[in-house]
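And now, chain A:
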Amino acid sequence: MAETNGFVVAAYIVMWVGLIGYGVRLHLVFREARRRLDDASREGRKA
Partner candidate 1 sequence: MPLSHDLRRVRAIIWKDLTTERRSKAGFNAVAFLGVLILLLFGFALGPDAEALREAATGALWLAILFSGVLAFNRSYQLELDGAALEPLLLYPAPRWTIFAGKFAANLLFVLLVEVIVVPVAIILFQVKSLVGWAPAMGVMLLGTIGFVALGTFYASMASRSRAREVLLPLLLFPMLVPVLLASAEATSSLLAGNPMQDAGAWVKLLATFDVIFVVASFFAFDHVIEV
Partner candidate 2 sequence: MSHARPLEMERLSTAVAKERSIEWLGAIALLALIGAQLAGVLNSPPDRDMGHLQKIMYVHVPSAWNAFIAFFVVAIASLLYLWKGKEQYDLVAASAAEVGTLFTGLTLVLGSIWGRPTWGVWWTWDPRLTSTAVLFLVFVGYLALRSFVEDADRRAQWSAAVGLLGALNVPIVYMSVKWWRTLHQMQSNPSTVDPEYVIGLRTNGIAVLLLLIYFIVKRYRAARMERLSEHLAESAALEGRRA
């Protein structure tokens, strides 16, 4: 019985690694987009 618990733990680890991993990546993508937008609008105002 014990060794099946290993699979349960593995499943939850995979779930959290997947969700947190994507959350972090999404945060980076969001910040990068925000930075590029600020640059572009500064460019826009100068032109």
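Just so we're on the same page, contacts are C-beta pairs under 8 Å (C-beta built on N, C-alpha and C of every residue); 3 or more make two chains touch, one makes a residue touch a chain; residues count from 1.
For anyone wondering why these and not others, all candidates are chains of the complex that A comes from, given by their letters.
This is a predicted model, so every value here is computed, not measured.
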**Request:** Could you work out which candidate touches chain A in the complex, given the options 1 or 2?
**Result:** 2
**Prompt:** In the complex of these two chains, what residues of chain A are touching candidate 2?
**Reply:** 1, 3-5, 7-8, 10-12, 14-15, 18-19, 22-23, 26, 29-30, 32-34, 36-37, 39-41, 43-44, 46-47
